[in-house]
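In this view, the complex is presented without one of its protein chains, the others remaining in place.
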Amino acid sequence: MPLLDRHGAKAEIWTRSEGAAIDNLSHALVDWAALPEALAQKTRDQRIGVVIPNTVRIPELKLLMRQLSLIAISFPSFGDGRGFSLARLIRNHGFTGTLRASGPLIVDQFAYALACGFDEVELPQASAARQPVEQWVNALGQISHGYQRGYGDSGNILDRRRSARLKHAAAG
Amino acid sequence: MYRYDEFDERFVRERVAQFRDQVGRRLNGSLTEDEFKPLRLKNGVYLQLHAYMLRIAVPYGTLSSKQMRQLALIGERYDRGYGHFTTRTNLQFNWPKLRDIPDILDLLADVEMHAIQTSGNCIRNVTADHFAGVAQDEVEDPRPTAELIRQWSSLHPEFDYLPRKFKIAVTGAEHDRAVIKAHDIGLRILRHPDTREIGYEVIVGGGLGRTPMIGKVVREFLPKADLLAYLEAIMRVYNLEGRRDNKYKARVKILVHEIGTEEFSRRVEEEFARLDGPSVNADPAEVARIAAYFAPPAYETLPAISGAFEAARAGNPDFARWVETNLTPHRQPGYAALTISLKPIGAPPGDATSEQMRVVADLADEFSLSEIRVTHAQNLVLPHVKLSDLFAVWQRLGEAELATANAGLITDIIACPGLDYCALATARSIPIAQALAQRFADPVRQKEIGVLNIKISGCINACGHHHVGHIGILGLEKRGIESYQITLGGDATENAAIGEILGPGLAAEDVPDAIERIVSVYLAQRQSGESFIDNVRRIGLAPFKAAFQEVSHAVA
Partner (left out) sequence: MAAAKRPALPVILLANDLLDGDVVFAAGDTNGLHWSRDPGAALIGDDDATADRLDAFAAAELGNQHVVDAYLVDVAIEDGVPVPRHYRERMKTTGPSIRRDLGKQAELPLAQAFLRA
């Protein structure tokens, strides 16, 4: 399935495993149900990624995060925004691996996904066919700065106002 | 009032360009209608029965005369020369074309306005007390808080795809004129009983519609500085745990009801405790920057009594009557806040023509420091009028059919657009309002009845707030014709209550008689100047149900 990040189309390095059959794959992507078994089998140079439904709770995930290189959060529909909060919580709890949003997102959610901590989006074929990669990358530039503090890295309006105030005070 | 800085200005301009691009992607098939719909809703664009509808945000019900003039111009250039003020203090145009809406949004951006998030499953327009800043019973002006929340909630990356719509209201007085207990989040500004510090009482889980509920207090005192972090905690709990399986069970009120107030509160506090306040909250300097825009204007120092005003009142009974109903006492001596009724007898409630909008804008410039308010009762307010100017203002209002002396009375009816316009409606609401206003038009009779809030909704979604009307009317369908259910005893103030159904639905032509019977029960039973709602509370519903049954059997 087509994969992209803030720079555009991205090559997929992960292989979807059947159950916990990670064999000696360098990057094995397993379902949530198969994760404990997969982690038990994993060798030192293997990377494990997991696909989770958007109903998973942070307490269930917290202790496993250290062993994961990728967490893919499922979006059953683009209107189901639970993944945004889940991503935020996952980042807040210290996950530094790759966060993937997986589902029929629309272009106009891309900036939100990145701001909430996602690195990449994986789309169903039909979705990707209608929304070429250029539209995704374009969408990122549409709103220069948001109001909310602590989301994304482009510098929010409240902090920019604060910097301007401090600069003004220093100069004056 | 708030003025955009370069950041606010760029934000709304970019939003317009983004919507233009979204329309383009809809037209070329990149976006399906299902995908485009929430995007257009989040720019206030509905598809109604006859046409699109554009809902323009009037943040916390405050407008400048310049903004009002722009609305008048948009109405003329792109619509049919009139607009409708809503129960969430927004302005709706009923006939715009989708092809024109990006241009309309640009015209709005020219005057620091927008239609951002006035619909959709996101945080909606934050409403407040329409007498903010001027009411005598106010602890603190709620509008700086509302403006801060407006900015924080706009295009919030985490909370733009909620289970359902989310409505926030703020009041700064003990008497609640902002219906905060019927909102998803209601905030009441108060002073801590011991420290006297300013903070918020936080109420969650109010809402009308299919399952009306009064909001519950989840935090008795929240320090002012912690506002955004606490809101973030509430929204995160709701976003993760609100139901997504059933559209009619998806509001936060259902979550609060299903897990209980205590458990909901516990989850919010747990998340709130985890957050790092300093990196989430607005810093005090930003809060102060916003608050400065709402500082009291440069009032003149005037005596509390105006000889000219008293003389005009004594000399003109019509003026005296309008003063009695439409004037609200002001904190500043020598001033008053006046209500411009948009409920002339027989007209659609809450509508104003472009000409009328310009009259209001001109009067605001001349007599109200260029400021106008919109109320949730679908009326307008001029908040800073000198007593000595009132007579002149009243005369000018009269020339434009804006001087109806019925604020708060039985003909000051709230009605949603209903089936005449709305694709969601099950019955018409406006003709019911018109018939009732005509039945009770006599000013002497209106005065005798006193304060009586009738609220009419054309469907179960309750945009007319019928659940919290003293008398509520809900338009449904029964066997292929419109049928109206009457409720009694609702209250939209700090004594919030949901009305109870009196009996089976009535045909449209029987509604005025039914209301007459209800009113006559009240007049027969009231004690020493007791208001309608106080009377209902004292004597209970039984006498009214009995009277209603007589009507309902007579027409069956």
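Order as written gives the chain letters A and B; numbering starts at 1 within each chain.
Definition applied: a contact is a pair of C-beta atoms (placed from the backbone, for glycine too) under 8 Å apart; a residue touches a chain by one contact, two chains touch by 3 or more.
As the structure is a prediction and not an experimental result, all values here were calculated from the model.
J.: Any idea which chains on screen the missing one touches?
T.: When the entire complex is considered, the left-out chain reaches B.
J.: Have a look at B:38, B:383, B:431 or B:499 and name the one touching the chain we're not showing.
T.: Missing-chain contact among the listed residues: B:431.
J.: Give the residue, chosen from B:98, B:198 or B:476, that touches the chain omitted from the document.
T.: Checking the options B:98, B:198 or B:476, the one contacting the hidden chain is B:98.
J.: Could you tell me which of B:47, B:273, B:304 or B:524 touches the chain that is not displayed?
T.: Checking the options B:47, B:273, B:304 or B:524, the one contacting the hidden chain is B:47.
J.: Of B:33, B:194 or B:245, which residue touches the hidden chain?
T.: Residue touching the absent chain, from the options given: B:33.
J.: Using the touch rule from the top, list residues of chain B that touch the missing partner.
T.: Against the missing chain, chain B presents residues 26-29, 33, 47, 49-52, 80, 95-99, 348, 419-421, 425-426, 428, 430-431, 434, 480-482.
We take it that only the chains that are shown with their structure count from here on.
J.: Roughly how far is chain A from chain B, going centre to centre by Cα mean, in whole Å?
T.: 38
J.: Quick one: in the complex, what on chain A touches chain B?
T.: Residue positions touching the partner: 78-82, 84-86, 88-89, 92, 106-109, 111-113, 115-116, 130-132, 135, 138, 142-152, 157-158, 160-162, 165.
J.: In the complex of these two chains, what residues of chain B are touching chain A?
T.: On the chain B side, the touching residues are 5, 7-8, 10-11, 14-15, 17-18, 21-22, 25, 29-32, 35, 38-39, 121, 151-152, 154-162, 228, 236, 239-240, 244, 274, 279-283, 285-286, 289.
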